[in-house]
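Note that one protein chain of the assembly has been removed; the remaining protein chains are unaltered in position.
Chain naming follows the written order as A, B and C, and within any one chain the residues start at number 1.
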Amino acid sequence: MVNTTFLFEMFSSIADRGRQLLGREDDGGPGSRRASDVADLCKTLLGGRGEASGAALALESLDAYGSLDPASRAEFFSALERDFGPDADAVSKAIERWKASPSEKAATAIHFASEPRRQELFRRLNRAPGGTAALVRMRADLLDARAGKPDLATVDRDFEHLLSSWFNRGFLVLRRIDWSTPASILEKIIRYEAVHAIRGWDDLRRRIDPVDRRCYAFFHPALVDEPLIFVEVALTSGIPAAIEPLLAETRDMVRLEKTTTAVFYSISNCQRGLAGISFGNFLIKQVVEELRRELPKIETFVTLSPVNGFVRWLKSNLGALSPEDQVMAGTLDDPGWANVPALAEKMRRALEPMAAYYFLHGRTPGGRPFDPVARFHLGNGARLERLNWLGDRSPKAMTESAGLMVNYLYDLDDIEQNHEAFANEGSTAASGPVKKLVRSDLRQRLQNAASSSTQSAS
Amino acid sequence: MVNTTFLFEMFSSIADRGRQLLGREDDGGPGSRRASDVADLCKTLLGGRGEASGAALALESLDAYGSLDPASRAEFFSALERDFGPDADAVSKAIERWKASPSEKAATAIHFASEPRRQELFRRLNRAPGGTAALVRMRADLLDARAGKPDLATVDRDFEHLLSSWFNRGFLVLRRIDWSTPASILEKIIRYEAVHAIRGWDDLRRRIDPVDRRCYAFFHPALVDEPLIFVEVALTSGIPAAIEPLLAETRDMVRLEKTTTAVFYSISNCQRGLAGISFGNFLIKQVVEELRRELPKIETFVTLSPVNGFVRWLKSNLGALSPEDQVMAGTLDDPGWANVPALAEKMRRALEPMAAYYFLHGRTPGGRPFDPVARFHLGNGARLERLNWLGDRSPKAMTESAGLMVNYLYDLDDIEQNHEAFANEGSTAASGPVKKLVRSDLRQRLQNAASSSTQSAS
Amino acid sequence: MVNTTFLFEMFSSIADRGRQLLGREDDGGPGSRRASDVADLCKTLLGGRGEASGAALALESLDAYGSLDPASRAEFFSALERDFGPDADAVSKAIERWKASPSEKAATAIHFASEPRRQELFRRLNRAPGGTAALVRMRADLLDARAGKPDLATVDRDFEHLLSSWFNRGFLVLRRIDWSTPASILEKIIRYEAVHAIRGWDDLRRRIDPVDRRCYAFFHPALVDEPLIFVEVALTSGIPAAIEPLLAETRDMVRLEKTTTAVFYSISNCQRGLAGISFGNFLIKQVVEELRRELPKIETFVTLSPVNGFVRWLKSNLGALSPEDQVMAGTLDDPGWANVPALAEKMRRALEPMAAYYFLHGRTPGGRPFDPVARFHLGNGARLERLNWLGDRSPKAMTESAGLMVNYLYDLDDIEQNHEAFANEGSTAASGPVKKLVRSDLRQRLQNAASSSTQSAS
Partner (left out) sequence: MVNTTFLFEMFSSIADRGRQLLGREDDGGPGSRRASDVADLCKTLLGGRGEASGAALALESLDAYGSLDPASRAEFFSALERDFGPDADAVSKAIERWKASPSEKAATAIHFASEPRRQELFRRLNRAPGGTAALVRMRADLLDARAGKPDLATVDRDFEHLLSSWFNRGFLVLRRIDWSTPASILEKIIRYEAVHAIRGWDDLRRRIDPVDRRCYAFFHPALVDEPLIFVEVALTSGIPAAIEPLLAETRDMVRLEKTTTAVFYSISNCQRGLAGISFGNFLIKQVVEELRRELPKIETFVTLSPVNGFVRWLKSNLGALSPEDQVMAGTLDDPGWANVPALAEKMRRALEPMAAYYFLHGRTPGGRPFDPVARFHLGNGARLERLNWLGDRSPKAMTESAGLMVNYLYDLDDIEQNHEAFANEGSTAASGPVKKLVRSDLRQRLQNAASSSTQSAS
């Protein structure tokens, strides 16, 4: 019963402005403007007229950009790289002054003198109604256009810098997504789900409406209709070992007072234009806080995660395995092995140690864990808690991970320590049972192979 | 009847977080922490632990800062200047690379290498609930602490840069302020009014509740309880010549269908911590749009503005006046001159030409209009429309402006052209009648004096 | 930009209370209580304890009722009829007093003395959180239970009386339904559509999301999640003659500035428990107002309506037709006649006059128009504007109405006059072309048959 209602209409106006813009952009139709026209408008916007015109010229520029076809957009990005960089004279002068008297002030002055004019351009474009959404879309276009054009990395760096600052965690808002959420947002949840695809509205409802299911998303005030990232959560009475029962069409609901565990079973980023700007760490931590406040009995916060890179890693390390293990690994290509109980059990005994090694010691050439999902959760300070044999029997999972799933545990007391150990020493936090799975002979073989491969590479 | 309701609760959470922080800050009481403690926390926040801790460490740092007394805050700002600047090594290397190969990419690299670490610190502090509000207050503290400490200008530059980016016009929301606005916001309108003081709730109501009165403010999503800037508007059937009738306790209301003119009679900035970040131009333009949409019959958008610097300017130019004019100017010191009709009329004939000259040609040593309010409106592209003799008979106005008020006219067709003429040539857009007021002999005398003063100065 | 935000949380609490109740009702499970238990609780609620207990006892009673199975509910309704009627003594005494002195006051006193105690019971049950929704569901149960139990009509009369008063038009709220409406409400729109079934979410979206489509519903503050009645509207550039193009998956959108006509093509009641309480008239009129305010260029407000009773009426009047007409009417049973152009054209020439007669003169024994949809719109003051031959080729429509659709026109200037003519004289307002369609020989035959049937009936 807090009185915060004044805000409502405050923000609806941002939404409306954004929607209006969307309509306008299409006006001219694609291809009706040239990249150089847009660049000219951008120069005007950076000049005197831009200061006087309020947001009108910014809107005109974004509209003109919106009517470019993909080739012209790429041209426009090249113009951004070429003509909207730092002022070389100013940079030289600032450097001279710093060399003459290398104070903190002079160093800072270099920073301001060397700001690419693109950044001020982006800030002025953002003045337009719906400007932020348009800039995020422009960044997505840029990512498309970058292939084969290394120079555009410079432009992208400015984009990423500014969007990181604007989408600072302090400006994000966590919202629960449920069955009373507007359909316009729900359809985006369906579309953006990247881990376990949502098959239509009924499937969506099963994930957000029951009392033992939750979904949370981050939003930004200037992008109100668009979730930035969301997480799906199942409330359970124990750590689950497989995904299928969680998503089943018919299942017994867990009464809230019996739930002890919150399972993060899917996290999806939504905005391609915000690639490289990390929200996941903050999202998980705030959802944990939210759930602890609402349901104090929930004590375990855990994921149920895919192991996408395992089979690929295994195949590239086949040569290092013992002949017996090679046979077992080769069996992965025989369809249906998992349906033969005795065979499956043999596979389990052979592959779990390999998987444990994969997590604890499998590293990229850069020394980071081979598994991308592991990199994310370990980097956030979670611990690898358990391997779940045949946790996901979907064709994709069988192919990529031999059906394996894992749980990462978020224990708030250990998060900072785990994170620092991971960041500084690259060590993987894991539970005792997981550690015990690594067979010493297997470890020996794989480490020998890895070190000889490193030697031959050097 | 647009469905934008999903937003409401989205933003209430920002508000709540902000309020919670406010409560927490006082916990330790002023003086319970030392500047070096806070600086240490800030270093940790920039290091590894900061990445893992979500927003908790940011909150702890802001809380610690909040418990510093003013002297310790000044110390902390010195630490920010000294220990949180750019990484000198990285700057040197980036400069070397640029010298070796002066590409756009290398120039941009200098920019990123030379970013003062303060900026990343501020971005991380902003992750805390209520962080934006806390940083705006910190900036206000810094402005207090800067007196006599020129080095702190470097810190302030980073603050201003980041706050400018975050308070970009695209993130601001215009809200009408009226009698159904929460009292918590209305009390701030009373407190922040800087032009014609609001004398309590009844006076406030007279300015926002009647059908022919409006008030609009800009808000920022992360600072929800706090207006950033607001403007008070009277809807009238002609351009008003005096302030007193507009603010009178009893007056005839104008029926909306008879109004033709919107009068901006007061604009006030609210946040000291946002000094130097300009919202006024955008505010006026959006209010104009808003009123045109709602009341299409309103065709004239005009201010009723004070002339604060006139008497001061006049006194500093006394020597250049003719003996007769010197007598009249001297009469300004005789209290009550305005109450003697014949004398007031003589004064008018003498002083209006001086005021017209003051606006059209009175310049600071830097060549900008002497009058600060004129600088704002002319810079926005408005035109000086009319002098209003004895438009404000309050003691303050009699002392500072000889009771003079003026109208600046916002004619949307001319705004860009006026702005450019002003920005490029420094010329003052003014109506014919105002221009005609300048007597040629007066002009001659004042220009001679000005040029000789410039010569002696050089 | 009106400040009405204070309301929001005011009403969310009603919603929450309602939802909580829904959860609680299921607690005991169906069949866990007996009808007599519930009746006893109701008696307690009407007695002293009920006054003291606030809403708790009301909630307990509704919970207990909610756990009854259908048979026990019927028993409970019988108890309501038998034990919760007027106080016979009080009625007798009031009648004596009125007979002794038949004043207005005494007559009014009879009214209050004879109020069935059920009404006060319903009012007290309504005090419970979610009480209104529970009572509406209870009324729906009663309608189920009434079959074969004429005594329950007495109970239903009290329900209808009280619900009519509570769902007075002054308490209803019109809301636009669009793609940003919560999914929980949209799914009810899908479920409740009774005229042209909505086939899933994509079909729904085509009806509410495009700029030239609208949907409006009435809501009641105490039943927030539940639309009471809704209307679907197409904005077009002329009066449409067929339903299929309006609902087509792919069609050209009409730009808003080109629309001149609002077509009400579907009106559905949602709450069985509110049967007999009429909202449709008010809904149409308020939507007309809403559209006129938003889109002043829309000048024509018209329906595209089914003609459900036509074939049934025609078959019951076959004997009165000429031999040729009988042949044509008989052809309706040949599947595919509409696909043979020449035959379809012959059918048209024969059946349109019959249909015109059906509307203008086809009457029930009670003297009202035979067509139920006609009764509704003519009763609201609309005019029958046009017959649309083969306007709906769906199997159901071919069977019930020979594919015919009609337009009723809402001309605000004529509504009251049309309504009064209809109410007082039973005359059907119709356009000239429709009137002209009635052939005099056909009319003669049908009227002769009708009057002889009336004679034989009397």
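List of remarks:
The rule is simple: a contact is a pair of C-beta atoms (placed from the backbone, for glycine too) under 8 Å apart; a residue touches a chain by one contact, two chains touch by 3 or more.
Not measured: the values here are computed from a predicted model.
Taking the complete complex into account, B:Ser180 is the one of B:Ser92, B:Ser164, B:Ser180 or B:Gln326 that touches the chain left out. When the whole complex is considered, the residue among C:Lys43, C:Arg97, C:Lys149 or C:Arg175 that touches the unshown chain is C:Arg175. Mapped onto chain B, the interface with the missing chain covers residues 1-9, 13, 179-184, 186, 200-201, 205. Where chain C meets the missing chain, the touching residues are 2-16, 48-49, 51-55, 81-82, 85-86, 88, 91, 95, 98, 102, 104-105, 107-108, 110-112, 114-116, 123, 126-129, 131-132, 151, 153-154, 157-158, 161-162, 164-166, 168-171, 173-175, 181-182, 185, 219, 221-222, 224, 281-282, 285-286, 380-381, 415-416, 418-420, 423-424.
Everything that follows uses one rule, which is that only the chains that are shown with their structure count from here on.
Note on chain placement: the centre of chain A and the centre of chain B lie 40 Å apart, centres being C-alpha means. Rounded to a whole number, the gap between the C-alpha centres of chain A and chain C is 50 angstrom.
Residues of chain B in contact with at least two other chains: 2-6, 8, 175, 181-182.
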